[in-house]
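Note that one protein chain of the assembly has been removed; the remaining protein chains are unaltered in position.
Letters A, B and C mark the chains in the order given here, with residues in each chain numbered from 1 onward.
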Amino acid sequence: MSITPDQQAEIDALRATPRPTLRAVSEGMEKHLYTAIPVLDHGFIRVIDYMGDDAAITQAARVSYGKGTKAVQNDEGLIRYLMRHWHSTPFEMCEVKFHVKLPVFVARQWIRHRTANVNEYSARYSILDREFYIPEPDKLAAQSTVNNQGRGAVLQGEEAARVLEMLKADAGRSYDHYEEMLSQDGQDGLARELARMNLPANIYTQWYWKIDLHNLFHFLRLRADAHAQYEIRAYADAMCGVTKDWVPAAYAAFEDYRMGGVNLSAKGLECVKRMLAGEAVTQETSGMSKGEWREFEGMLGR
Amino acid sequence: MSITPDQQAEIDALRATPRPTLRAVSEGMEKHLYTAIPVLDHGFIRVIDYMGDDAAITQAARVSYGKGTKAVQNDEGLIRYLMRHWHSTPFEMCEVKFHVKLPVFVARQWIRHRTANVNEYSARYSILDREFYIPEPDKLAAQSTVNNQGRGAVLQGEEAARVLEMLKADAGRSYDHYEEMLSQDGQDGLARELARMNLPANIYTQWYWKIDLHNLFHFLRLRADAHAQYEIRAYADAMCGVTKDWVPAAYAAFEDYRMGGVNLSAKGLECVKRMLAGEAVTQETSGMSKGEWREFEGMLGR
Amino acid sequence: MSITPDQQAEIDALRATPRPTLRAVSEGMEKHLYTAIPVLDHGFIRVIDYMGDDAAITQAARVSYGKGTKAVQNDEGLIRYLMRHWHSTPFEMCEVKFHVKLPVFVARQWIRHRTANVNEYSARYSILDREFYIPEPDKLAAQSTVNNQGRGAVLQGEEAARVLEMLKADAGRSYDHYEEMLSQDGQDGLARELARMNLPANIYTQWYWKIDLHNLFHFLRLRADAHAQYEIRAYADAMCGVTKDWVPAAYAAFEDYRMGGVNLSAKGLECVKRMLAGEAVTQETSGMSKGEWREFEGMLGR
Partner (left out) sequence: MSITPDQQAEIDALRATPRPTLRAVSEGMEKHLYTAIPVLDHGFIRVIDYMGDDAAITQAARVSYGKGTKAVQNDEGLIRYLMRHWHSTPFEMCEVKFHVKLPVFVARQWIRHRTANVNEYSARYSILDREFYIPEPDKLAAQSTVNNQGRGAVLQGEEAARVLEMLKADAGRSYDHYEEMLSQDGQDGLARELARMNLPANIYTQWYWKIDLHNLFHFLRLRADAHAQYEIRAYADAMCGVTKDWVPAAYAAFEDYRMGGVNLSAKGLECVKRMLAGEAVTQETSGMSKGEWREFEGMLGR
């Protein structure tokens, strides 16, 4: 990772001076503030600010449900109830702001989550650093032969070497030319907003990204999933760790109902009922297509 | 206003125990936390939580613009620059959460601002209190004769008395019947989700409302405006005061560029230029309709 | 319902003059255009415009997935695949605009769905009609004794009669006073924006409501659900019928995967697996709370 001594000094300074606040404080999150958690070869995530904790979720829910809520359930039970029944607004009452450094091709997937606030480093205004994502050898995977959108086995030997060599050489050469085009040494120098077009998608960018907890969970469900591309999943996994420390009860409910949970279709539910009643259901008698049946069997671990 | 002793004790307890945090702290906002600012006869706003301060705005902008930004401008100048050029994303990096108690007809206008998070007291689940907005005599205005959507002079004498009497009597009777319908004393009791339909739009509801600073400014520009209905403006005005203490530099820029600023159409700009060149422009030679010209003259204070 | 002869004449005129278009046309939706489908005692929904059809969903998906998509799957299979795997953006490519007349207390629930465009009749600007929702006798339900947010048995005899009498009398009296306050006959007349506060929540309002198909499905899943309040469910049910005619393949997938589908938590999935393996799982051995177990058993129809 690329935390410079200057940046580390800034982080240390920010962490050295706690100040009193009357706001809700999450001890688990305070320990993460400002520190950079490395992701991939040059990337990181770090928490810049947060609002709320587990209690803020139940407090908001109790505004909705009035006094009755207080007696019936403890905080953890209420949070599980809210998650189970898709009462999403109380989770929206927590907010978090990350500083993220990530390759551009990961940023392009990430930004599709629209319900978030973003300030990205502007390559129109400033000059990007010479930092590129080059996969670790064990992440250099072949195209899947069964899934257009997936990976197969890890590349071996000469093929792997050739790929790494091409990635490195092209990145280096593109960046050399980027600098040459920008240079004002004996020439005018191309506009930054144009020169950047020569840079490949594995160059690193960075941004501030702010999102509420409900939408963060939605992001994590999709991007920490086994079907997500490894490079974005690495960021999502790091965020899962932080979120677990920030709002432990909400995160536990998220794990049980979302990450570990599954959706059963009406047909799937009907099949489960028949199977529990002792019937030997097959794809032919299930009413499902072959693809659905395969997924259904996978879900049941058969 | 209706802060019960219980609620006051809770506020006092929350304010009694500052805790250390590493996050950005706004001293101006800390002093408001949890305390209720009265609005109208039974309403209030109170700040429940916040994220960020003036420095968080420039910090986010500097992620975008890189190192160059640091040298050139101080924080206040940069904030004014961002506001002037509609760079809205750095303002989105601050967030605030209010607890608001307000009449239902105000809530109905308010909720049209969609980019916010809301948890409202549920009259489907719980029973509403007997609290109604009854305007102060000096707020009991006649229908405007020139503006379908505005107020004229204050009602006087018997007419004013009749109106107040009707508002009070109808509210009281509707609430009596609400209670009678709900009662399970010697009868089943109507469902809450049905009984509430008997209640008038001046009954009070409450909610948690969370919004980022950019969208809060948009709300305030529309709702603290002289053309907004007085009853929602009273809430917006109270929020303006809080926001000024929270992010003084951003609020000052907002006042200059948004609240006090105006939009000139292409035609209006052309007219200003001609007038500055000494021409006596009239509605006939302005290219504007009569309505536009009237508004244009009003803008220039003529 | 309250379609006036004037309105019917307008509908007839709009339906009398088909015009040629090159856009995608849904025959099933054309037959609904402009006509009012009655809901509750004075309400309705009617389709004002729409964009796209089933083919527009797959067309958008094929932009994403490229040429490969064409060969593999027919439209219906692709739509089911997209729905099953939560690929929501192709469904966002269809849009629909409704004109809805509905009681205010229903409108207050409805508006919580934020990802939609709305133009509501303004009681600040105009005068509302004397139309109130009065439930049919078989919809006059008691408060549920087991669910704070639900209905029990239908009220009977004198209690039902008293409730209906109160609802009607209060609505009528409030409206009489609304008119008296507004009247400019021998007095100034109260501002409309103030007089409206005397009106109860069962008065009818109306709006144009425009939404994309993905968000419409989300609305329908929540509001056509058995746990939704009957009065909003009546609108959602009417919309389900229209949507089925508009995009039959997407609606069929929605029914299977969303309306008829269920979510199994990680714990619930584990229990199903154990039960399929022959184990007699009980609440005690399930790892679930009593409430969860009850819902789990209900889901499996046990």
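Rule of thumb we're sticking to: a residue touches a chain if its C-beta (ideal position, glycine included) is under 8 Å from a C-beta of that chain, and two chains touch if they have at least 3 such contacts.
Keep in mind that this is a model prediction, so the values were computed, not measured.
Across the entire complex, contacts from the unshown chain go to A, B, C. The residue from A:Q8, A:S144 or A:T285 that touches the chain not shown here is A:S144.
The residue touching the chain not shown here, chosen from A:Q7, A:S88 or A:N198, is A:N198. Looking at chain C, the residues touching the absent chain are 14-15, 17-25, 30, 33-34, 48-52, 56, 59-61, 63-68, 89-90, 92-93, 95, 97, 99, 117-122, 125-127, 206-208, 210, 212. Contact between chain A and the unshown chain involves residues 103-105, 108, 111-112, 114-115, 118, 122, 124-126, 133, 135, 140-144, 148-153, 155-156, 159, 162-163, 166-167, 170-171, 173-174, 177, 180-182, 184, 187-194, 196-202, 229.
Think of the hidden chain as still there; on chain B it touches residues 65, 68, 77, 80-81, 84, 86, 148, 222, 255-257, 259-269, 272-273, 275-276, 289, 291-292, 295, 299-301.
In this section, only the chains that are shown with their structure count from here on.
Averaged C-alpha coordinates put the centre of chain B at 29 Å from the centre of chain C.
Centre-to-centre separation between chain A and chain C, using Cα means, comes to 33 Å. Between the CA-based centres of chain A and chain B the separation comes to 35 Å, rounded to the whole angstrom.
Annotation for chain B: residues touching 2 or more other chains are 118, 122, 125-126.
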